[in-house]
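All protein chains but one are shown in place.
Letters A, B and C name the chains as they come in the text, with residue numbers starting at 1 for each one.
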Amino acid sequence: MIAPPPSGPVPWPRDRAHAMLADMVRIRRMEEKCAEVYGAGRIRGFLHLYIGEEAVAAGAVRALAPEDNLVATYREHGHALLRGVPMNAIMAEMYGKVEGCSRGRGGSMHLFDASTRLIGGNAIVGGGLPLAVGLALAARMQEAGRVTACFFGEGAMAEGAFHESMNLAALWKLPVLFACENNGYAMGTALERSESQTDLCAKAASYSMPAMRVDGMDVVAVHEAATAAVARVRADGPMFIEFRTYRFRAHSMFDAELYRSKAEVEEWKARGPIHTFSARLKAQGLLTEEEFLAIDRAALAEVDAAVAFAEAGRLEPVADLARDVHTPGAAA
Amino acid sequence: MIAPPPSGPVPWPRDRAHAMLADMVRIRRMEEKCAEVYGAGRIRGFLHLYIGEEAVAAGAVRALAPEDNLVATYREHGHALLRGVPMNAIMAEMYGKVEGCSRGRGGSMHLFDASTRLIGGNAIVGGGLPLAVGLALAARMQEAGRVTACFFGEGAMAEGAFHESMNLAALWKLPVLFACENNGYAMGTALERSESQTDLCAKAASYSMPAMRVDGMDVVAVHEAATAAVARVRADGPMFIEFRTYRFRAHSMFDAELYRSKAEVEEWKARGPIHTFSARLKAQGLLTEEEFLAIDRAALAEVDAAVAFAEAGRLEPVADLARDVHTPGAAA
Amino acid sequence: MSRMSYREAMREALREALRADPRVFLMGEDVGRYGGTYAVSKGLLDEFGPERVRDTPLSELGFVGAGVGAAIGGMRPIVEVMTVNFSLLAMDQIVNSAALMRHMSGGQFSVPLVVRMATGAGRQLAAQHSHSLENWYAHVPGIRVLAPATVADARGMLAAALADPDPVIIFEHVQLYNLEGEAGDAPVDIARAALRRSGADVSLITHGGSLPKTLEAADALAADGIDAEVVDLRVLRPLDLETILASVRRTHRAVVIDEGWKTGSLAGEIVARIAEEALYDLDAAPLRVCSEEVPIPYAKHLEDAALPQVAAIVAAARRACGRS
Partner (left out) sequence: MSRMSYREAMREALREALRADPRVFLMGEDVGRYGGTYAVSKGLLDEFGPERVRDTPLSELGFVGAGVGAAIGGMRPIVEVMTVNFSLLAMDQIVNSAALMRHMSGGQFSVPLVVRMATGAGRQLAAQHSHSLENWYAHVPGIRVLAPATVADARGMLAAALADPDPVIIFEHVQLYNLEGEAGDAPVDIARAALRRSGADVSLITHGGSLPKTLEAADALAADGIDAEVVDLRVLRPLDLETILASVRRTHRAVVIDEGWKTGSLAGEIVARIAEEALYDLDAAPLRVCSEEVPIPYAKHLEDAALPQVAAIVAAARRACGRS
């Protein structure tokens, strides 16, 4: 059932390949640490790890231009990090500190960053889709040449919001990249128990929208496809892209994983995006074990620094609780 | 653009053909009278006429068995009548009288009748779709062999409710007939300005649901198709059927019809379901002008009686206003 | 100042906004070719074209959410949800996106969105088309809720709403569209309630479609020797408590009129505020005149019986004044 691990030559120069690898390793190490400090009670609320899916963010987020918008879900640590939000600000956010990218107001599910045009962090499944359509509409009306990439899970596709958003974007030919991270499950619900049509690309046809399916465990395939898709969206209008991926961890920190077998998880782990990519690079002579370890060490150091930063962060004074409910300067 | 008028032989015996014709004429005459008394202020609120679309209700409603459920929209006078709700009760409802099929509580948009399993009359576009799914789920769990036919306009297909309902019905293989009355407009919005994919049957594929398209101006085509579809739904699960039709009148009584040309309306009127069907019957020798006039006179007489009945009806006492908010016998 | 209908006043306000700021656009079901369900936007498509007077498919959740996105993206969208009844489908985007966005992003993303919707009953449109749910929106932090009840407010509030950097919802009562009155062309304030009539004996506090009925009741009361003050809330969130309480402190009696169902009505909130802040100023228990707690029926006599009427307002005011 599960496809063979990604393999074959990587068509990138050494630097580029290392950067891509480093991206994935940074997400992985950051999230492993999040899980650890969550266990210690330093992070609370819901925490949804992206571990296993790193090739998608690495390949796709890097395909965007700085002026593009990114809308994501509650499983967005990786997207935020690669979009350029400093790991310090992400970690501080999860710690609920003012130095966090949402001033500690949002937590894990609501990472925001105006400077990199990261418009959430949305905890309503499907909630980001109409938002992305509107962002793209604004871009089109302003002739800004800006693409809006909207990430969502395959579970979101059953929501009415998906349908309405796909139709609006296609009808109005808006520059939205609909990026589905199909990890096979919505919490404990497998795709075949949530969709009557499990060929997700077939759905795009019902909006006359072009679609493509990509191996989301292969950062090379993801990046090439996403780059082509972004160019097409920028020129011609919306596109749907399905990344086949898998989450290695539980849905959130409260999940007994009753709905899938250990064997299935292990099979997918064999396709893990980091080790398969590094193996390919090594086989091609583009990476040495030393280099890999250096990348990993750098990531670990960045994570340690982020934790130290977050620990040292300030708590917003309680007196400022009502700040930012309204924009300063609004009518009294 | 517009297809030629329905023509060709009618494969029905004389009686059957006359009954079908009479059905359409009854709807037409009833609604003409509604418009007239609306003008006189006897009916108020919104009134959405079905005039021009009669072949759909006549062909499709008659394809249902008595135990089947019917869910319709605010443009449901025809469905109610052919489902077997007495014209008296329909007219009394529009007059707001207790003798109305919803005790005067519902009016034109909310015709209900438990005895014929007419479950509304729904004024929220798309609102009937999830309801129909649930009715079908109940039928399946009770092994009742009951089909639920759900009528809705093409405009409703852009709503999230459509998407969610199609998916649920297909995923759970429920006996729902999704009957789209595509009259080309949602109020003033033409299909091509509301749907990126104007091939409505293509949408069914994205739920793995079988679909068919039928000339909704041809009562013969409608009835044959609907009969086959109902049988298939009863045996195998949901199906989508698109009836191509047209409303000859305004959307409601408050519509300046700025959005379409008189010429377009005239072209469609040339395909009118009543005169084309009677012409075919006459050409085949299945109908004489005398017979046609007799059918029409009978309909007019029924309408006059219904108006008299409605005029003579009682108003619910104001003291009973709160009746039926809750079911008698509920906890205090 | 010029005389026009409430409908024309809204249309003038839209026209002015579209002319004044290229970032402004109007979007909603049938706002363009159809001319608007209540004919508010008639003619605007011809003047501004289909990009800026944008017909949407039937997808309230989608296009309201798109309005939020467009606002964040730098535009100044005016989204028309045909009626409050259909806004239930868009509730998630209004609450979970528009209202929360600024706060949960730590102040990074404001949402300068205006949502207009028709509200209220009285036209025999029956249960699903007769809701008055202003109170629900008035409960949500992060949004401002307006209810123009006069032609001048219909004309003036939109510009002020567009100048607000945060989401604003404007409720237009369906019974007001044909109201005639004077309209200026300066923006009006969207912070304060208004005294529509001064009086010494009892404060009648209301908003939107109930204002004309309340003014009529005040006339009837005057004939009866009761001098009623009429407060038009105008702004349903944030409430202008100062004006409300000042009136009650003058008259010592309050009747709140609201077309919503009584339990959980906005009128209840007003009564609660009065009890909390002005208890010792009251000479009588505050009263509410609201809709009966039934789905609004189609039949005219039942609909009338379900909704607040002049006679009920008069009776309540008399009761508050110890006359019955």
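One rule holds for everything that comes next: contacts are C-beta pairs under 8 Å (C-beta built on N, C-alpha and C of every residue); 3 or more make two chains touch, one makes a residue touch a chain.
On a predicted model such as this, the values are computed, not experimentally measured, just so you know.
Novice: Give the residue, chosen from B:56, B:87 or B:135, that touches the chain omitted from the document.
Specialist: B:135
Novice: Among A:69, A:88, A:122 or A:183, which one is in touch with the chain left out?
Specialist: Once the missing chain is taken into account, the touching residue is A:122.
Novice: Pick out which of A:105, A:203 or A:271 touches the chain that's been left out of the picture.
Specialist: A:105
Novice: In the whole complex, not just what's shown, which of C:41, C:128 or C:175 touches the removed chain?
Specialist: C:128
Novice: Counting contacts across the full complex, list the positions on subunit C that touch the omitted chain.
Specialist: Touching the chain left out of view, subunit C contributes residues 61, 85-86, 88-89, 91-92, 95-96, 99-100, 103-104, 126-128, 131, 135-136, 138-142, 237-239, 260-261, 263-269, 271-277, 279-280, 282, 284-288, 293-295, 297.
Novice: Residues of subunit B in contact with the chain that isn't shown?
Specialist: Spelled out for subunit B, the touching residues are 69, 100-106, 110, 112-114, 119-122, 124, 127, 129-139, 141-142, 148, 160-161, 163-165, 167-168, 171, 323-327, 329-332.
Novice: Taking the full complex into account, what residues of subunit A touch the chain not shown?
Specialist: These residues of subunit A touch the chain that is not shown: 44-46, 96-97, 102, 104-107, 109-110, 122-127, 155-156, 158-161, 186-189, 193-195, 254-256, 258-259, 315-316, 318, 321-322, 325.
By definition in this document, only the chains that are shown with their structure count from here on.
Novice: Centroid of subunit A to centroid of subunit C, CA atoms only: how many Å?
Specialist: Taking the average C-alpha coordinate of subunit A and of subunit C, the gap between them is 41 Å.
Novice: Where the centres are mean C-alpha positions, what is the separation of subunit A from subunit B, in Å?
Specialist: 46
Novice: How many Å are there between the centre of subunit B and the centre of subunit C, using C-alpha atoms for each centre?
Specialist: About 36 Å separates the centre of subunit B from that of subunit C.
Novice: Which subunit A residues touch at least two other chains?
Specialist: 160-161, 163-164, 167, 171
Novice: For subunit C, what residues touch not just one other chain but two or more?
Specialist: 56-57, 59, 61-62 - these are the residues of subunit C that touch more than one other chain.
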